[in-house]
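Missing here: one protein chain of the complex. Every other protein chain is in place.
Entry: chain A
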C-alpha cells in the first residue's frame, strides 16, 4: 500500500528531474488504483462539496465582465489522490469565476502533453495553466503561447520565459513549519537524525532550512541517510534502522518528504524506539494522516498544503493575471504545520476532516480580490 501511493500523486518531488522511472511506474500504478483506492472516494466527494463559494462583492473587470472566459488547463497527469483533489479545486474555482475551463490531461504521456499544449494554444483560450511537465518538452510551446499574447500560468514547472507567471508550493515554509514544532518539542542542543537526499529541488530547499534551524538550536546531527528509489518508503527502512542501531539515543529524526518519513516510521518501530524517537515529516495526504494517527506512531508532526486549495488558488492567480491585476510573476503557496496531537484530539481521519478543522489550509488570502468568489471547503 505505501508503495502504490507513491510520490507522483501528491508530493512536490514529481517535478524534479531525476525519478522518472519511479514517476512513470508510480503514475501507472496510480492510474490503476485511482478507481479502487479508498482515497479516491474521499476526493470525489471533496470535489462535489467544494462548490460553496463565497459571494464576491466587487465589480468584475474585463474580460470577466463580458461573460464566460475561456481558459485551458494542460496537465501532465490528473491521476492519483493529490492531482485529483488539485483538479477538483481548480474546476470548482473556475466555475465560481465564470470560466469556461477546458482540461487537457496527458495521463503522464509527455509527448501528448506537448500536443495538448499546442491544441490549447489554437483553441482560443485567453489563459493557459500548465500543471507540471518536462521543461524541455513544453518550453517551446509556452514560448509560442506567450508570443500569441496568451497569458501563461505554470504550476511546479521550471520556465525560462519571463512573461510566465510561476506558481508553486513554498517548500521553505513547509520545512520551517515542521522545524518550528520540532524545536518546541526537542529544545536546544538535542541529538538528532536526518533522512534526506540531495539533488531534488524541493528537497534541497527544505535542506537549507534544516541546516539553518539545526545550527540555530545547536542540534547535533548524529546521522544523515536516505535515498529516493522506486519504493522510497520501504527502501529507507534498512538505512534508517542501521543508523538507529548505532545512534539509538537520538531524540528526533527529521525526514522532510512523506515517503522518507514513512520509511523512518517503520525503522523506528522495527527498532522498538517509538516513545523515545520522534519523527518529523513533511507533506500530507490521507495515507499520511492514517500513518500519523495509527497506534504508537512515532510520527508527531508534518506540514503540507491542501491540494484542492492549491488548485483553486492557481486558477485565481490566472484570473488576476488575465484581468491585469496580479502585478507579479511568482506566487508561492505556504504550508501549514499539522501535529499528531491535533489530529488525534480532533479525531481527524482524512483530508476532508483536516480541511474543516484547519481553515489555514484554504489559502483564502492568496491571489484574491473583491470580485473573486473564493471557493471554500
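The rule is simple: a residue touches a chain if its C-beta (ideal position, glycine included) is under 8 Å from a C-beta of that chain, and two chains touch if they have at least 3 such contacts; residues count from 1.
Assume contacts and distances are computed from a predicted model.
S.K.: Of the candidate names "Sugar ABC transporter permease", "dihydrouracil dehydrogenase (NAD(+))", "Cytochrome c domain-containing protein" or "Outer membrane receptor proteins, mostly Fe transport", which one corresponds to the UniProt protein name of the undepicted chain?
M.R.: Matching the unshown chain against "Sugar ABC transporter permease", "dihydrouracil dehydrogenase (NAD(+))", "Cytochrome c domain-containing protein" or "Outer membrane receptor proteins, mostly Fe transport" yields "Sugar ABC transporter permease".
S.K.: Which residue among A:112, A:247 or A:349 touches the omitted chain?
M.R.: Only one listed residue reaches the unshown chain, and that is A:112.
S.K.: In terms of residues, what is the contact footprint of the unshown chain on chain A?
M.R.: Counting over the whole complex, chain A touches the hidden chain at residues 17-24, 27-28, 100-105, 107-112, 114-116, 118-119, 121-124, 134, 136-137, 140, 199, 230.
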